[in-house]
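Note that this complex is displayed minus one protein chain, with the remaining chains in position.
Think of it as A, B and C in the order they're written, each chain with its own count starting at 1.
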Amino acid sequence: MSAWQRAAALARKDLLLEWRGRETITAMAVLALLVVLLLGFVIGADPARAPAITWVALALAAMLGVTRPTQAEIEQQALETLLLYPGSREHIYWGKWAAILVQLTVLLGMLLVVQGVLFNVDLWPKLPALLGVGLLGIVGLATLGTLFAGLVIHVRGRELLMPLLLLPVALPVVLAAVRLMEVVMTGGPGGLVWFGVLAAFDMLFLLVAPVLYDVVMEEA
Amino acid sequence: MTAAVAIAAAYSVVVAGILLYLRRVHRRLREVEADMHALQSDAGPREPLTVR
Amino acid sequence: MPHPGGVAAEAHGLARRFDRNVALRPLSLSLPAGAVLLLVGPNGAGKTTLLRLLATSLRPTAGRAAVFGWDVVRNADAVRRVCVYVGTSHGMYEGLTAQENLAFAAAMGGKGDTARAALERVGLTGVGHHPVRTFSTGMKRRLALARAWLLEPRLLLLDDPFSALDADGMGLVDDLTAHVKSTGGSVILATHEWERGVRLADMVVGLAEGRQVATASAAEVTPPRLRALAGGRT
Partner (left out) sequence: MKALPWLGGAALVLLAVGLYIGLVGSPPDVFQRDYVRIMYMHVPSAFVAYLAVATVFVTSILYLWRGRESYDQIAHSAGELVTLFTAVALGSGMIWGKAVWGTWWTWDARLVTTAVLFLIYVGYLLIRELAEDRRRGARLAAVIGIIGALDVPVIHYSVVWFRTLHQPASIARGDIQMAPPMVAALMINLVAFSFIYVYMLLTRLRLERLEAARAAAELSP
């Protein structure tokens, strides 16, 4: 069985479970929507603020959602069984990563529509670029989120630690994605720099996180 | 804020941080050393272990 | 590699502690391929810890262990290829059907999809398309046995396999054990149902408070002795 097939089987399983319950995506969507509504109302729905508000909402929702696929293994008492299948644990990392990425992409699509409606931004012509920027950011969140999800299940307090770990470390993702989205929407300068920051962040942790996942998942 | 006050305040923050930390480490060091001493002196067939 | 097929599981001074809690004190054993080992002892004796150490789920804090010659630390992946651990929790996803659960296990274990055949073995064919959530505890245990069947282990580790099973279900454990044995594999069985377990076993190891208190062939252990071991008396 190849690595790719094992990862795909795991991602498929996680997505199937999520599809049957839809709890995670619902919780993430509701939280993101609440943050957008709240911030939009409190600080004003100026189109210039849309990228910042969108990414704060996305980061907070991701923080809530990325632990779910791993947490579910614990709740079903299936983690030990999962870890004892032969093959590298990096495959498990990639499976979880892919499942999270799909869910965050759905959330991103929803948030872009919300942004277009609530902030009166004409984003249809720029949708491909916005999705591209969004995906770069989401990859960063999913990459570290998957690793930290595996990490926090091994300590007391579990999800409570997630914000403390993920938000400071993923700060560059939020900053870069906000600026890059602004550049896409207003056509300002500096796009290349922020693209570079996001790409560097993604590549760095895509290389490191799967290796460290093996350390985190040493014992069930 | 005058310069003297600002400098004094900033320097105290750094010095106090370092000294308080060192004091805490030294207190714990003394505790551990006392424990080790006690362990060595009443070394006997004792079983402080819980078994799982 | 040392004699493949010769020794299914061996341990030398194998021990594990969790910080201050000693779960297993240095233990040594050697289980020939094709033999069945019964682990007996009261709660907290270290049976589960021993099984999880052999399954590579836990790492030893001292000593070493090997499964078919593969070291459980250095060659953990090779051990996982031949060894299946059925723990006290069934490890199935409640939101998936029995069939889907087994298909997932087959995919992860690198086996062909023989979910249907495995379901038939444990008498769950009729409910193969029902979500596991609707299953009784006994049915979930049966499903866990089906998973073990499908993965074709050469070393099968069963932790308390008889609990929550009816008479037919217990028979399935016997069948599975016989099946693994017939393919030249070994089974280690930890159970409180020692009367039932000893009938399957070739060897008995008694554990109490993490200590190995007895090692004997199943033929020479008398029922009173076995009862004493199961109760933690030596």
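Note that a contact is a pair of C-beta atoms (placed from the backbone, for glycine too) under 8 Å apart; a residue touches a chain by one contact, two chains touch by 3 or more.
This structure is a prediction, so every number in the text was calculated from the model and none was measured.
Participant: Write out, one label after another, the shown chains that touch the chain missing from the document.
Facilitator: A, B, C
Participant: Which listed residue, A:M110, A:L135, A:L161 or A:L206, touches the chain dropped from view?
Facilitator: Within the whole complex, the residue contacting the unshown chain is A:L161.
Participant: For review purposes, identify every residue of subunit B that touches the missing chain, sorted by number.
Facilitator: These residues of subunit B touch the chain that is not shown: 1, 3-4, 6-7, 9-11, 13-14, 17-18, 21-22, 25-26, 28-29, 32-33, 35-36, 39, 45-49.
Participant: Write the list of subunit A residues that the hidden chain touches.
Facilitator: Output for subunit A: 144, 147, 151, 154-157, 161, 164-165, 168-169, 171-172, 175-176, 179, 182, 188-190, 193-194, 197, 200-201, 204-205, 208-209, 212, 215-216, 218-219.
Participant: List the residues of subunit C that touch the chain left out of this view.
Facilitator: 17-20
The working rule: only the chains that are shown with their structure count from here on.
Participant: Between subunit B and subunit C, what's the gap in Å when you average each chain's C-alpha atoms?
Facilitator: Spacing between the chain centres: roughly 48 Å.
Participant: Do you know which subunit A residues sit against two or more other chains?
Facilitator: none
Participant: Send over the residues of subunit B in touch with two or more other chains.
Facilitator: In subunit B, no residue touches at least two other chains, as defined above.
Participant: Flag every residue of subunit A that touches subunit C in the complex, lowest number first.
Facilitator: Checking each residue of subunit A against subunit C gives 1, 5-6, 9-10, 13, 16-17, 20-21, 72, 76-78, 80-88, 218-220.
Participant: What part of subunit C is in contact with subunit A in the complex they form?
Facilitator: Listed in rising order, the residues of subunit C that touch subunit A are 52, 55-59, 77-78, 80-81, 83-85, 87, 89-96, 100, 104-105, 107-110.
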